[in-house]
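Of the protein chains in this complex, all but one are displayed in their positions.
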Amino acid sequence: MSKAIGVKEWVIAEGYIPSESRGPQPQMTSHETVCILNGSDQDAHIEITIYFSDKEPVGPYHVTVPARRTRHVRFNDLNDPKPIPRDTDYSSIIRSDVPIVAQHTRLDSRQEANALLSTVAYPNAA
Amino acid sequence: MSKAIGVKEWVIAEGYIPSESRGPQPQMTSHETVCILNGSDQDAHIEITIYFSDKEPVGPYHVTVPARRTRHVRFNDLNDPKPIPRDTDYSSIIRSDVPIVAQHTRLDSRQEANALLSTVAYPNAA
Amino acid sequence: MSKAIGVKEWVIAEGYIPSESRGPQPQMTSHETVCILNGSDQDAHIEITIYFSDKEPVGPYHVTVPARRTRHVRFNDLNDPKPIPRDTDYSSIIRSDVPIVAQHTRLDSRQEANALLSTVAYPNAA
Partner (left out) sequence: MSKAIGVKEWVIAEGYIPSESRGPQPQMTSHETVCILNGSDQDAHIEITIYFSDKEPVGPYHVTVPARRTRHVRFNDLNDPKPIPRDTDYSSIIRSDVPIVAQHTRLDSRQEANALLSTVAYPNAA
């Protein structure tokens, strides 16, 4: 498994954390997640930058994904340097020092039954 | 951040704005969105062209996304040169003068609980 | 617009048409769709082949998408050479004589509120 798995930069253009939820917490809390796989044999030191429609980007938020591990990072839980505002449009760029794979998922439980979306993030190889 | 983030042309083959909605407006209005991230240091001047099944394409619609900003553009809100008809199949091509990343999302609230879909748009590098 | 938009071969590995539906017909009929954009100035002659888990592939099904048009093809409506069975796992390959872009969408209305999924199909450039 010496081959690189993934790339070092990923983009998620969609981003929105609903402030309302229905159902048991925390599994049914409306949330937005970036699922990261580090298939390499080195820890991945990751920086996430958040972009907004009306102000300068915020970050980086620091996340570590150990070698041969996955981490499903809820944007809801990113607090340093500051929480991501709810009900607000944003985008994110995820940069790592080793190749990773990133996938974007949202669970929206604002109405009576939850809705889901997911897509592999955009692998920026430019 | 001098590296290009994304490409200059994106395609969304799916397109359909339901005319019906349930729940509070405007967040639960059935809508279709292209989320655009401009991670560059120059404003992005964007042209969106809409394709139909039975008539010539309409557009371009003009959208600007400032440097280091995101904009989540609701197709529902595009009115110039003309509104996009509801309950109608369409596709779109998004062209920019600087590299961007585009992601497609729909919220469908026609029934009792909303449904969501999302996918990174097709980056046309041909 | 002389540049090619898309590629000539696309793959959708997921495929499943639920036999049950709730809500008004045909918009709320459970269905599976491939949305095709032909952004070129020539008509696209398209062949769709359906793959199953337990028998030889069926097809090709023939679809034409005129120049500068989109067509959202419901797999439910493909009948020649034969209808696609409901409640059955399948995959599809879409081949065109001019470059196109293809996106996969399902509306599932088996339960009280509809569910949606969508993804850009896999562009086979191999």
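Here the chain labels run A, B and C in written order, and each chain numbers its own residues starting at 1.
We adopt the following convention: a contact is a pair of C-beta atoms (placed from the backbone, for glycine too) under 8 Å apart; a residue touches a chain by one contact, two chains touch by 3 or more.
Everything numeric in this text was worked out from a predicted model, so none of it was measured.
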item: Chains in view touching the one left out; value: A, B, C
item: Contact with the hidden chain (one of C:I17, C:I48 or C:V120); value: C:V120
item: For chain C, the residues touching the chain missing from this view; value: 9, 11-16, 51-54, 56-57, 87, 89-91, 93, 104, 106, 108, 110-122, 124, 126
item: In chain B, positions touching the absent partner; value: 111-113, 115, 119
item: Where the missing chain touches chain A, by residue; value: 3-7, 23, 27-28, 33, 35-37, 39, 68-72, 99, 101-103, 105, 107, 109, 112-120, 123
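Please note the rule applied: only the chains that are shown with their structure count from here on.
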item: Equivalent-chain rotation between chain C and chain B, CA atoms, steps of 5 degrees; value: 90
item: Repeat of interface B-C, chosen from A-B or A-C - more than half of residue-number contact pairs shared; value: A-B
item: Euclidean distance of C-alpha centroids - chain A vs chain C, Å; value: 30
item: Centre-to-centre distance between chain B and chain A (centres being mean Cα positions), rounded to whole Å; value: 21
item: Where chain C touches two or more other chains at once, by residue number; value: 112-113, 115, 119
